[in-house]
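Here the complex is missing a single protein chain, while all its other protein chains stay put.
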Amino acid sequence: MSILLDRSTRVLIQGITGKEGTFWTRHMLDLGTRVVAGVTPGKEGESCQGVPVYHTVRRAAEHEAEASLLFVPPRYTKDAVFEALDAGIRTIVTVADGIPLHDALQIRKAALSCGAHIIGGNTSGVISPGKAMMGFFPYWIERVYKTGRLGVMTRSGSLTNEITALAVRAGFGVSTLVGVGGDPVPGCRFSEMLPLYQDDPETEGVLIIGELGGTMEEEAAEALASGVFRKPLLAFVCGVYAPEGKRMGHAGAIVTGGRGTVNGKIRALEKAGALVATRPGMLPGLLNQALGEEKTT
Amino acid sequence: MSILLDRSTRVLIQGITGKEGTFWTRHMLDLGTRVVAGVTPGKEGESCQGVPVYHTVRRAAEHEAEASLLFVPPRYTKDAVFEALDAGIRTIVTVADGIPLHDALQIRKAALSCGAHIIGGNTSGVISPGKAMMGFFPYWIERVYKTGRLGVMTRSGSLTNEITALAVRAGFGVSTLVGVGGDPVPGCRFSEMLPLYQDDPETEGVLIIGELGGTMEEEAAEALASGVFRKPLLAFVCGVYAPEGKRMGHAGAIVTGGRGTVNGKIRALEKAGALVATRPGMLPGLLNQALGEEKTT
Amino acid sequence: MRLFEYEAKEVFRRYGIPVPESALIYAPEEAEGAAGKLGYPCVLKAQVLSGGRGKAGLVKVVSNPENTAPVAAGIFDSPAATVDALLVEQAVEPEGEMYLSITVDPLSARALVMASASGGVEIETLAAENPEKILRESFDISSGLLEYQARNIAYSLHLQGGAAKEMVKILMSLYGIFRDLDAELVEINPLFSLPEGTFVAGDAKLILDDNAAGRREGFPLRREYFESEIEYRAAKEGIPYLQFDGDISLMCAGAGLTTTVFDLVHYEGGTVANYLEFGGPNYTRATEAMELCLANPSKVILAVTFGTIARADVMARGLVEALDRLKPDRPIVTCIRGTNEEEAVKILSAAGLQPFFDTEEAVRKAVALAKGGEQ
Partner (left out) sequence: MRLFEYEAKEVFRRYGIPVPESALIYAPEEAEGAAGKLGYPCVLKAQVLSGGRGKAGLVKVVSNPENTAPVAAGIFDSPAATVDALLVEQAVEPEGEMYLSITVDPLSARALVMASASGGVEIETLAAENPEKILRESFDISSGLLEYQARNIAYSLHLQGGAAKEMVKILMSLYGIFRDLDAELVEINPLFSLPEGTFVAGDAKLILDDNAAGRREGFPLRREYFESEIEYRAAKEGIPYLQFDGDISLMCAGAGLTTTVFDLVHYEGGTVANYLEFGGPNYTRATEAMELCLANPSKVILAVTFGTIARADVMARGLVEALDRLKPDRPIVTCIRGTNEEEAVKILSAAGLQPFFDTEEAVRKAVALAKGGEQ
């Protein structure tokens, strides 16, 4: 098992014939992802990495895709998301970095109103190591990604590689890693993934890779405190020293008026019973403490 | 019993202090309607015909209105409808004549998505004779409105008086009369009222006052044919001689390309088992045929 | 209101929808000059609001200077319609003719895009004979038409490459017009497809919502929009009016009741001179309404009402005042009921009119009078 994505998930790729689309489709197939079709307007009839290409999502309907990965520029992302939703697809990953804020609101609103999981934008995507991937992760570097029983949710890209490498070094692998992304209005939030991890028998605990800004870490703490999530919860939160009012990195990473501070997040998480690391080096110890003998599978 | 409106229904009036609002509030109270509050921005603290007035629907919340009647100009109707919906009111009557078409679409869409009954625009409203009224009907003219067991749905105003007077003359009174209105996109349609009449023990049959244009009569026929509505259905449909392509009267009364013709409506209704009058004088006979000994109560 | 083709095409041009080069002329002698500038062959199209212009001989192709003026004159003088202006357009040699429109669907409360690769015929004919050839794509009016929906249409029309992209642009422009101008209908039929993968709008139909006139750019009422002077006057007065050529002028209240009276006149073997509503906001304007009726060569005026807000006594008094002022040369039949109807009866009787109380009786009386019966 895993969440959102496993070896059987029928994956569509919107924007498959672009440079990134083509390149990462190869990697996704290599990992074992069941990529059933691709979409690029104007390219129907072609094939890309052996995957048939269609003009529109609707025309790819016969492949009954359950999930769609978007390699689509930020300003066209809203349109592509609605195209996928309209075709009945309820798991959507959008890696675009730079989705207009008002579009992002409409995307998330659509996700909420039709019960879809929209992952991103500004994310590396979703990976269930050893099974399938929607997005781009260097899964082939063994010291970074291993199959295991740790669920990971993250707002970052490079930092995620840093942290998963530490987990692997400590002997832990990942069930499913979900990059919710670094935008101020991501399509889905940490707390909305926790019930999926709770129900996944292969996930024994979840690690959040958080940062300053927003309230997603606090909401995850709330899910733990209220019993919605009942497995061990760990977190690494960066930005303790980030100055208030400056946009440090991600657009979502801005602290204003005392909200979204890292210290506030750490307090909320610890109060709810999560184990929190503020330096990467603390993680291996916390993982052993929380998950004991759990090791990569 | 009756549908939508009876003596116990807590009615709000938006635009109560205007000339029409004030005048018809008096009549509604006189008939026995339970008008609990009125709304006119800027007039909170006043009272109108003994009814307390508030700035906004939200501020009238303590009166727990279940239905709202709008005496609001066409271009402000959408706003007023959304204000009522936002306050949880699910029966709304708007008498405004001239609601912009694109607004009307949004109003009806809101009605559909939250399960509200929005009656109008361009209607005289709803009356359950002898009990309560939202709108304007000359209920005090005994030869026109009597309490009884005939449900009436209509797209017209003056024609409705003409027809109900004939029904009274033939010995029949009305349970509830619903003016769905003469607009091309009314908030609710004939077929959506039929289940309410079906469930109303006081309604023994329903009379539709239809006209050329649109497909509401055909939909009502379908409801009868499919068994959604199982009581006697009668119809008077005007416009047999109306020329194609001209807007005859109501904006909703336009026949284009063979759709919405009166003959098509008559065929559909008769095929479904309804009794159809094309001249007012035919009605008394048909009423007796359909409802037999049913007379005014 | 429906715009003329040339007005609708001007809107199209502003929104980036390709239309042929053209010139508007008001007299046959301007035709040759206009066509010469545009280059032959040209199409001369009567700017009238009725449909079926082709069949009525109101659209003609001219291919040389010699016959241009005569053909133009033929259209201007056509008995089929009053023609005030011609649109002279570069002729297009299309590869195909398509159909595009956006309108509203009252049932689903959504806006509806319709498209067909088989344009050039009336959509109603197409819908009746080849419904499978019409593509439909609906959208929520607050979210608007999204580009993927336009792509769905373009590729379902079997367009490729640049032509598909061009179609998407045209559809999005059409949506912009629909939205910005509060349109009831915007239609291109035919939309000519050209061999190089581009399109040109052969015709343009744009019907705007009168109820939204206050919030969009204005298209003021002009005489040209109306077939007759009386209809123009009625429109300016805000009185619903339709011109016919029979004997009885209807001066009734309420759309449904007026339509019913219209039917009844025909059932009784009579004919209608005009349809006129003086109910609703106009119920105090009997004089203006009667003036419009008198401008017709009708034989009888038939006034039937059954008002609630439009009080019977007020309408009766108005009718009597109108009689005093206008001293009509033809009989008036009245059937005025509703609020304060007893008072109305007194007012009408006092003025020497015989007030009817039953609509069918009143109609029979009017038909009899129109046929020469005594008053």
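The letters A, B and C name the chains in turn, as written, and every chain counts its residues from 1.
Just so we're on the same page, a contact is a pair of C-beta atoms (placed from the backbone, for glycine too) under 8 Å apart; a residue touches a chain by one contact, two chains touch by 3 or more.
The shown structure was predicted, so the numbers you read here are calculated from the model rather than taken from an experiment.
Just so you know, the chain we are not showing touches A, B, C across the whole complex.
Among A:D6, A:E66 or A:E211, only A:E211 touches the chain that is left out of the view. Touch with the chain omitted from the figure is made, among A:G18, A:P138 or A:P284, by A:P138.
Screening B:R10, B:H55, B:K231 or B:K246 for touch with the missing chain picks out B:H55. Interface residues of chain C facing the missing partner chain: 142-144.
As for the chain not pictured, it touches chain A at residues 20, 74-75, 97-103, 105-106, 108-109, 111-112, 124, 136-138, 141, 154-162, 165, 182, 184-186, 189, 209, 211-212, 214-215, 219, 238-242, 245-246, 248-251, 253, 256-259, 278-281. Contacts to the hidden chain, counted on chain B, fall at residues 41-42, 44, 55-59, 76, 78-80, 82-83, 86, 106.
What we mean here is this: only the chains that are shown with their structure count from here on.
Listed by label, the chains touching chain A and chain C alike form an empty list. Distance from chain C peaks, on a Cα-centroid basis, for A. If each chain is reduced to the centroid of its CA atoms, chain A and chain C end up 56 Å from each other.
With centres taken as mean Cα positions, chain C sits 28 Å from chain B. Chain A and chain B have centres, each the mean of its CA atoms, that are 52 Å apart. Contact of a single residue of chain C with at least two other chains is seen at no position. Residues of chain A found to touch two or more other chains are absent.
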